[in-house]
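Complex shown without one protein chain; remaining protein chains in place.
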Amino acid sequence: MTQQAQPVAGEAATPEGGRPGRQGSEARPPRRRTSNARRRRVGTTLLLATPAAYFVILFVVPLAVLVVYSFFTYQNFNFIPKFTWANYVQALTDPALRVFYFRTLRIALGVSVAVVVVSYFFSHILMYVLPGAKRILFFLVLVSLFGGYLVRIYAWRTILGRDGALNDLLIHTHVVSHPASFLLNSNFAIAVAMLNYLIPLGVLPIFSAMQNISPHLLEAAEDLGASRLRTVRTIVLPLTTRGLRAAFAFCFIATMAEWVTPQLLGGPLDQFVGNQVLYEFGETLNWPLGAAIALTLIASVVALLGILFGLLRLVTR
Amino acid sequence: MLRRWSGRKVGAGVYVALVLIFLFAPLVVVVLISFNATSNMNLQVSGFSFRWYRQIAGDPLVVAAFGRTALAAVATALVSGVLGLTGALGAVRLTPRWRTAVFTIPLVPLAFPALLFAVGLATFYHAIGIGFSIWATIAGHVILALPFVFLVLGAALERFRFSLLDAARDLGAGSFTIFRTITLPLLRPAILGAMLLSMAISVDEFVIAFFTAGSQQTLPLVLYGRINLGVNPGLNAIGSVLLVLTMALAFMAARVSVLEVP
Partner (left out) sequence: MRCWRLVGILGVTALLASACASSKGSSAAVGTTAAINPASCNGVTLRFLGLAGEDGKAVTKAFQAKYHMKISETNVTDWPTAISAIKVGQPYDLMTVPMWYAQRMIAANIVRPLDTARLTDWPDLFPGVAKNSLIQGKNGDVYGAPIAWGDGPFVYNPGQIPNPPTSALALTQPQWKNKFVLFNSNAIMDVLAVEDGYKNAPLLTAAQFKVVTAQTRKLVANAQAFTSSYQDGTDRLVSGDVPIDMSGWEAMVNFAKAKGKTLKYGFYKDYRGGWFDNLGIPTTSAHPECALAYINYVLHPKIEAALATSLISGTTNAKSVGLVGKSDQIYDYTPVKRVVSPAENLVEFPDPTPPDSTASGIMNFQDWANAWQSITAGQ
């Protein structure tokens, strides 16, 4: 892996990568600067190597096992090590699977966009409008991730059910005359539960990215006459792109791979593609097909994200 | 300090309150149900009782599993925190194309169904002779947590002022001192947030634990495995305890964080 010591983006690029204003006044031997760069390169490689090694050993290798399985042939609740493409063909062309896939995709896109928007406003408020409370509010948001997933889903049932809190509220305020049944066992319930779980995941990277954009920057821009909206659009958003992309990616991927929430809060025709993977893996004991579906799912998710982000980069250039 | 009309602040306050109410609504219900006098899993109960708390405190299997889960959560947070930080620091100086690749690849474990990953992991452990243990589980949990830590820190490092580090180095500070006194404090909220998230992932994780923990069962293994004998608010009691513990952790983390580049 070759890389040059890049000037960090955002800094003014100088011919030798040092800070502006330093050339000339001091006699700095060129040899030291080169060895600095090399030391930095070695340091970078070492830094990357540790997590990379861990990742390879403990993820890529198990993944390889599944890849191997995905090419085996399924036969009578067993699989034999006979090479076949059939599993991938089925994963890619089965019309029922495609329905599950697009059903999941629609919800994943909707939920991800919603989370990014909500989290963005939330983070912005924490950083720039209510900075006094930002520390405790930030960690409070993360605390909401704990408590156990199963009891939380039961809690949503209590809230959204026929005799639940929300229906009680709606009836009391005369919004509806009898309990709304679409609140539970529906895409609505799935989306609400996913949003509940994903908002902290969206706030985390966006808020972290905003840490480096001092409120003084915004103040300065506004002193120069820019409206709040323009400030946000031209300064904050571009500088937090990695945070926004991370937030979107988390939500998108988490929803595409989800299976518990649709199982417990969705209707019979709301099951996700993740449920199908488990069906193949468990009910029919068709490991090769289950593995093939899972792997094509990952590939498509990563590809989609790549395309989306690529498009975004084009549009915002 | 920004001086804004109080109208904006009020609106902002309302928004924040609404979001927090939404996030905590199910948790409030979880805690309320934990005090049900009967084994009802909803709020249609008129009796109040501590029986579920007494039950979990008096169950040695649950208490032992609680301890193991806590250990696993902390270990997962630490290991993934360290690995994620080193990776993010290393990746920041790469060319844009490499950077995109390095920041996309760790997302893959998130998209992979846990059962299949667990099967692959268990097969791998079996092949190289690693047996069941809580550490085998922790190793697997780190893979699930690593993407979050890595990406969050990547986002936090996006506009990081490396010139600060250069200045310190020119003033004679060693690499580790720089790291300890400048980099780390500025990244603290991101790191702590990511570590808290790693703990959340580990605490409730069932599938990998099932395939790797063996007899050193974690809390989810003990609790969710018993569901066929009846779901009862004992689960809620445990969830409430976890919530209280995490809140304490979060308060500490908030105190310790320095926020914002000056």
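Which chain is which? They are A and B, in the order written, and residues in each are numbered from 1.
Assume contacts are C-beta pairs under 8 Å (C-beta built on N, C-alpha and C of every residue); 3 or more make two chains touch, one makes a residue touch a chain.
Remember, predicted model here, so these are calculated numbers, not experimental data.
Only one residue in the set B:12, B:62, B:77 or B:115 touches the chain that does not appear here, and it is B:115. Of the listed residues B:54, B:126, B:180 or B:255, the one in contact with the hidden chain in the full complex is B:126. Shown as candidates are B:45, B:64 or B:82; the residue that touches the absent chain is B:45.
In the full complex, subunit B contacts the hidden chain through residues 38-42, 44-45, 115, 118-119, 122-124, 126-127, 132, 207, 210-211, 214-215, 217, 221, 224-231. Residues 61, 64-65, 68-69, 76-79, 81, 95-97, 99-100, 154, 157-158, 161-163, 181, 184-185, 263-264, 266-269, 271, 275-276, 278-279, 281-285, 287 of subunit A touch the missing chain (whole complex, contact as defined above).
The working rule: only the chains that are shown with their structure count from here on.
In the complex of the two chains, the subunit B residues touching subunit A come out as 1-2, 4, 8-9, 12-13, 15-16, 19-20, 22-27, 29-30, 33, 41-44, 83-84, 86-87, 89-95, 98, 100, 102-113, 115-117, 119-121, 123-124, 139-140, 142-143, 146, 148, 150-156, 158-163, 166, 175, 186, 189-190, 192-194, 196-197, 200, 203-204, 224, 231, 235-236, 238-240, 242-243, 246-247, 250-251, 253-255, 257, 259-262. Contact residues on subunit A toward subunit B in their complex (touch as defined above): 1, 3-6, 8, 10-11, 19, 40, 43-52, 54-55, 58-59, 61-66, 118, 121-122, 125-126, 128-131, 134-152, 154-159, 161, 163-165, 195-196, 199-201, 204-209, 211-215, 218-219, 239-243, 246, 249-250, 253-254, 256-257, 259, 274, 277-278, 281-282, 287, 290-291, 294, 297-298, 301-302, 305-306, 309.
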